[in-house]
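Can you read through this structure? Questions will come right after.
Note that one protein chain is taken out, while the other chains of the complex remain in position.
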Amino acid sequence: MTLLDVQNLSIGYQTAEGLLQAVEGVSFSLEAGQSLGLVGESGCGKTTIGMALMGLLPPNGRITGGHVLLNGRDLRELTEEEMRQVRWKEVAMIFQAAMNALNPVQRVGDQMIEAIVEHQPVSKAQARQRVEGLYQLVGMPVERIDDYPHQYSGGMKQRAIIAMALANKPKLIIADEPTTALDVIVQDQILQETKNLQHEFNIGIIFISHDISIVAEVCQTIGVMYAGQLVEIGGAEQVFYDPRHPYTKALVASFPTLAGERKELKPIPGEPPHLINAIMGCRFCDRCPRSEAQCKLDRPAWQQVAAGHHVLCDHC
Amino acid sequence: WAAPAQSAGNGILKIGVLEEPKSLNLWLASDAWSNRILSLMYQPLYLREPNSMELVPWLAAEQPDFDHKTLTCTVKLRPAKWSDGSDFTAEDVVFTGHMIYLYQMPRHYSKWKFIEKVEAVDKHTVRFVLNKPMAIFLSRTLTTPIVQKKQWASLVKQLEGSERALQEILQHDFEEPSVTGPFVVDKWKKGVFVYMKKNPHFFGQGQTIGGHKLGPHIKGIIFKIYGTADAAILALRKGDIDFYWNDIQAGYLKSIENDPDIKLFTNTKSGVYYLGFNLRRAPMDDVAFRRAVATLIAKEFIIKRILQGYGEVLHSMIPPGNEVFYNPNVPKHGAGLDRAQRVKAAYEILSRAGYTWETPPVDAQGKVQKARGIKTPDGKPLREVVILTPPADYDPHRAMSGQMIQEWLREVGIPVVSRPMAFGALIQTVKTQHDFDCFVLGYGKLALDPGYLRAFFHSSQDKPKGWNMSGYNNPEFDQLATESDETMDTAKRRDLIFKMQEILMSEVPYIPLYNPVLVEGVRADRFTGWVPALGGIGNIWSLCEIQAK
Amino acid sequence: MNQQAAMDLRQARRSLWRERLAEDWRVFRRNPLGRIGLTLLIMFGLMAVCSYIPPMINPMYNPMTGVDPHIMASTGPSARHWLGTDFMGRDIFAQLLAGARVAFMVGVSAAFMAVVLGTALGMTAGYMGGLTDTLLMRAADMIMVMPTLLVVLMLAALFGQLNIWTIVLMIALFRWPGVSRVVRAQTLSLKQRPFIDAARVAGASHPRIIFRHIMPNVLPLAFLYMTFRVTSAIVIEAALAFLGFGDPGTVSWGMMLQWVWKTGHMFQAMYWLLPPGLCISLITLSFYMLGRAMDEVLDPRLRDETSAG
Amino acid sequence: MSSAQETILELRQVTKRYQTRGNILGRGKKEVLALNRISLQVRAGEIFGLVGESGSGKTTAGRLIVGLEKPDEGGIFLNGQDIVGLQGKALRRYRRQVQMVFQDPYQSFNPQVSIMDSVGEPLLTQGVAKGVEREQMVLAALKEAGLSPAESYAFRFPHQLSGGQRQRVAIARAMILEPSLLVADEPTSMLDASYSAQIFDLLLGVRGRLGATVLFITHSLASARYLCDRVAVIYRGNLMEIGPAQEVIRNPRHPYTQALLDATPKFGRCEDIPRFNTLLRAERPAADSGVGCGFFRRCGLAQRARCSMEAPEFRAMGEGHLCACHYAEPGPAQADQGGECHLGA
Partner (left out) sequence: MKRFIIKRMAQVVVVLFLILTVLFVLFRLAPGDPVERMVDPNLTLEEAEHLVEQLGLKEPILTQYGIYLKNFAMGHFGHSFHYGQPVAEVIWEKLPNTILLFTTAVILAALVGVSWGKIAAWSKGKWKDLAFTVAALVTHTLFLPWLALLLVWFFGYRLEWFPITGMMSEEVWLDPDTAWWQKAWDVGYHMMLPLLTLFLIHFGSYLLVMRSSMLDTLKEDYIVTARAKGLSEKAIRNRHAAPNAMLPVVTSVGLSLAFSINGGALTETVFSWPGIGRELVFAVSHNDYPLAQACFLLIATVVLFSNVVVDVLYAYLDPRIRY
């Protein structure tokens, strides 16, 4: 059964200048135990989607359309109290800024115990035992449970958060740039661990990053986002070896690699559009080498280019 | 909420005051607030009777027997007891005198230093020997409060040879001072109240002294300390207190005048508020200038407008309430004149003295006009004169008077500014530094003995921190003052004092302005028998005579 | 051609600043606190300006020395005296207007001095570091723990005769440490910012770094602090006057309150008790609100939020 | 690749220590060895890459080179002239030749100063040009950096530009004096991939058109490979390996470089990338004095007796390829297994 089904999700932020359409018409689905990567440059709405899935949009943010079905249940129809039950029990999140995601004045262990006790009928002592187990799972010394966050290194904090995300054995974890602030070596270790844990517990993961290479390493399915829209989605190989959308192509082409010949990088000219202004046609057309006059006016439609490989472009 | 206790019923009088006594040490606590309490405790040999203002024997048994030839005075004492039950004897009087003399007790020493000898003739007779005749002997020396030898002797002994003996004495604190007065302090909650209970050993209990049948008829007095007048007035209105022992300011009067429960008493004070000149400087050294200023000041206006009627005009440095020494026939500059007449009179005085104007205050037709360009007799423009006054919050009346005087003097073209100055600074400038032109000050509680005239105007007092702030120097006056000081015959002394007043008012180093009237309020429904006196109903006689209704 | 280009550039530069001010103004205006504060302040400003008018109409409206010849006691509002008269027959409205002038004078000049002093010392301490920093900050710490009102009170009693300028000076002398601490912290953090390094790499000298790079970033903060200091200066002066230690020759609102309190009109002369206190409170409030609003204009997070996207 | 072979910049045994500020009491005060006896030479006209993880001392090296800081020991030579301790005028003159682009484009501009004045500042302070002339030069430089129309960018404040634009402005500012050496401190680490390609292009242009030498500081092996002629790998202030970019990255000899390469996420056709599976240990204690091998704490090969006491010498591993490891041997890399590619695992 489909774990998560996002249909036509649109999200707007109310700002001083008007409604900022941060996400528009995004659809994807995720099977249990699978991983989906969302890539795209800064400000394209990745975090916004993640937050919307958790029901944690900031006060000025609002889902303006679409559905989010978790195990067939529409999260948008849940009351705040029901949503609260869903959080962390069914969907957990690993945040972009792990450094700041832990409360600096509470012991790390207590923060994890809190997450368990809130959702499960266990005593604090039992919860603590569980936390100790989790620490071992993510390879952290158990005796540091009672430390404060500032006594941890960046990698340890990130591990602690991963452990915390696993605390209630959720079915879905949203990982929003979990390794951005880390060194490569630590990042590598964490990514490996994440993968192992995912397999072990059969967890669905939505992995958000602006770094294609990281997503490539972790995810089976990849969605490429641009200016609030999902522009291409498909299997990892499909997307990277056979990118169809001009943006995806440009993105892949602008990324230096370690392998192969030193190819020339092709920068993408221009800047992404302002999301405040209503955009009629294709959002990428101003920067697209292949754009035509018509692109500006017509809303592009989804094309299937291969099984499970879809592109939001009329010309591919 | 807490209902006001019916104090009359239990025989306890409640008095509202603004400050608590400094201490119960007689030698330290000389201020008005301490005095309210200490005057009920420490008693003198003689006391003024409120109606006649005559001295009547108090701790003394009869009028003093003064031998003018030998300058010896014998005083017979009443059989009285200290509050600790021991007898009051001549030794206590002798001891008090010695103490004052020995330590140069501030405020008392000058009243005792001319005493050659004081001795106890027997247990109830004291003999004083003076080294020269002294007018204030009867009125001031013999009214010094007496302290108990038993209580102080050990301390005095201890302090023998000490350098700072006076300081030690002033800082000495008794839990329970032995006194002879009608009340003793029973409980004192600092900053909150002082409770005085009746002294069972009070010598006057049931006696008739000076025509007054003395009680006290009340069990005790609670002095409630209200830091602010508004609180005290409110307490009086609510009946929390029976008597507010302080001058009620005009602002409050409106709200209590028509209150049937409150009875107001209006009495004069023994006070002088005046404008003083610095005679060491021009143009204030010119008597014509001073007279012109005196002429220009409309004292009635000040009384009517600034004091809102609560005051009397002063024409002499001795207030009229001091019937014995007040000279009604001194020169009264500008009395009864209206504004234009004053200007004309002043113009005449000044121009006769040689002052000139570019535009004189009075034109050829005799009409008053705006004066300009006044010049002194030597042809120089008149410099600006500054009148220093206390600030309005310290005493709005004086500050405002300064302002009015400024306006009036400008009418004849004298350039004046009135400048309020913080009180401490004012005293410093005027009394110590002598760096001023004119000032407005006043004394609210002058003694009835006019000895202060000498202090204020004798040339020997013209030094930094001396009381002759004007720098007045008149050998004739000095002569009279010294003579009057040593004249013990009242009639003769009165002549001298009259003459001194005449000289002063003709030369006007100070221009007396007004003597405020004191308004006090009591609850009409609680106690009766208040004794009005110069200085108000708050006096020992009242407190010895009042009875619950 | 070249001249034309130069002119264009100059114009572009000007419009750049205009835009920036306009943007600041927009942010400021969005803030209701700022709008209310500014309106109130303009009102008080008008009062201060108008304070010169009543004495010109009739000398009896002179706030300090003018007395109504027909009135001998405090009276309530009337056509002749809009807010009534005080115990001597002086016009309360005229006093209130004069009080506005004094409040501005005291508040702005004391705050200005405190802020100039605080900024200069704070920047010196922050930029120089080392011993200078330690000494200045210890001094600041020491002054900071003193209750200003009580200190000035004590000095007033000791040295007598305080005129309004000495009061202003003393307030300034005791209120700079707060400013200098903030400015110092800001300077320290600015010093660490890469753009200072960038300027150094560009070859900028120390004075240039201080005045061109640090100062413009510190000044808004200093200006912000000035509004808060204005309130505290006004309050301190008013409290001082209320306690009877003010300049006896100046009609300030605190002085008016003192008169009503000390002359025993508290219970019957509401018309006299209310206006000065209300004015002090409102002017404090308005400067405070202005400061808060400016705080939001200056808050970099806010600016980044609006500029993002 | 590069034809010019003369050395423009040389670091000789440069050591830099920092005192970390403890608390108010001075407790917790530590000495950080940011650079430990680093020696390297940058040749004129090349793009030289300095690669390392966060905290390895890359920025410190850059700051020392532009004279923002002084080394505790050692010398820095530009065209043979020692620049350590330059002051006042001399320092200012030196900075006409050496400029820097900072890591964080959001922080390296004074928010109160317009782009025009920021970019024009070096002209003013170096007394090159004033007034209209200066403004024209700024406009030209902005155009050069790919910001056109330049006028519309010049009269803006930094916060009105995107990160990519700011970084281009930063390059314009650094290049306006036409320095011979440009230190670019991770100019793209805060930017999106699509922008970094633009910046790379610009830097290549800087080298190409203006003939400037570029010291490119980065944590990413991939960008180093793309951009640089030669690279140096440093770890916690210690130089590990140095050599031609392609050589070092495709054939790393130092365990640390190998580990780094292993850990770098790869994508694309990565079959030919060897995998070393270097054993990394959890941190182990070692003296922090700079003796011994800098990588000893984490190295799986290291033996306490040798590595913690004896600093390894640089030994040639190939043509211009030096490596500081007791256990490194010249010759082709010995990969555990070839080409595991993580794509879509």
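Chains: A, B, C and D, in written order; residue numbering restarts at 1 for each.
The definition used in the following text is that a residue touches a chain if its C-beta (ideal position, glycine included) is under 8 Å from a C-beta of that chain, and two chains touch if they have at least 3 such contacts.
The structure presented is a predicted model; accordingly, all values stated were derived computationally and were not measured.
Novice: Sort through B:Pro200, B:Gly227 or B:Pro328 and give me the one touching the missing partner chain.
Specialist: Going through B:Pro200, B:Gly227 or B:Pro328 one by one, B:Gly227 is the residue touching the chain not shown.
Novice: Considering the complete complex, identify which of B:Leu166, B:Leu264, B:Val313 or B:Val417 is in touch with the unshown chain.
Specialist: Only one listed residue reaches the unshown chain, and that is B:Leu166.
Novice: Decide which residue listed in C:Phe112, C:Phe159 or C:Phe223 touches the omitted chain of the complex.
Specialist: C:Phe159
Novice: Please pick, from A:Arg73, A:His150 or A:Arg262, the residue that touches the omitted chain in the full complex.
Specialist: A:His150
Novice: Write down which of C:Pro63, C:Gly126, C:Gly244 or C:Gly264 is the residue touching the left-out chain.
Specialist: In the complete complex, the chain left out is touched by residue C:Gly244.
Novice: Which positions on subunit B touch the chain that was left off?
Specialist: 1-2, 5, 14, 22-23, 25, 28-30, 104-107, 109-110, 164-167, 170-173, 187, 189-193, 195, 222, 224-228, 230-232, 234-235, 238, 424-425, 427-428, 431-432, 443, 446-447, 452, 455-456, 461, 463, 465-467
Novice: Provide the residue numbers of subunit C that touch the chain removed from this figure.
Specialist: 138, 141-142, 144-151, 153-160, 178, 231-232, 235-236, 238-239, 242-245, 257, 261, 266-267, 270, 273, 276-278, 280-281, 284-285, 288-289
Novice: Which residues does subunit A use to touch the chain missing from this display?
Specialist: Answer for subunit A: residues 51, 54, 56, 59, 84-89, 92-93, 95-97, 100-106, 114-115, 118-119, 148, 150, 161, 164 touch the chain left out.
What we mean here is this: only the chains that are shown with their structure count from here on.
Novice: Taking each chain's centre as the mean of its C-alpha atoms, which one lies nearest the mean of all protein C-alpha atoms here?
Specialist: Answer for the innermost chain: C.
Novice: Subunit A to subunit D: how many Å between their CA centres?
Specialist: Distance between chain centres: 31 Å.
Novice: On a C-alpha centroid basis, what's the spacing between subunit C and subunit D, in Å?
Specialist: So the centre of subunit C lies 50 Å away from the centre of subunit D.
Novice: Taking each chain's centre as the mean of its CA atoms, how far is subunit A from subunit C in angstrom?
Specialist: 50
Novice: Name the residues of subunit A that each touch 2 or more other chains.
Specialist: Residue numbers touching two or more other chains: none in subunit A.
Novice: Pull out every residue in subunit D that's touching 2 or more other chains.
Specialist: none
Novice: Of all residues in subunit A, which touch subunit D in the complex?
Specialist: My answer: residues 41-42, 183-185, 187-189, 191, 195, 210-214, 216-220, 235-237, 240, 250-252, 254-260, 262, 265-268, 271.
Novice: Within their complex, state which residues of subunit D touch subunit A.
Specialist: 53-54, 162-165, 192-198, 200-201, 219-223, 225-227, 246, 249, 259-273, 280, 341-345
Novice: Help me check something: in the complex, which residues belonging to subunit C touch subunit D?
Specialist: Within the complex, subunit C contacts subunit D at residues 2, 5-6, 8-9, 12-13, 15-16, 20, 193-195, 197-205, 208, 212-213, 216-217, 300, 303-304, 307.
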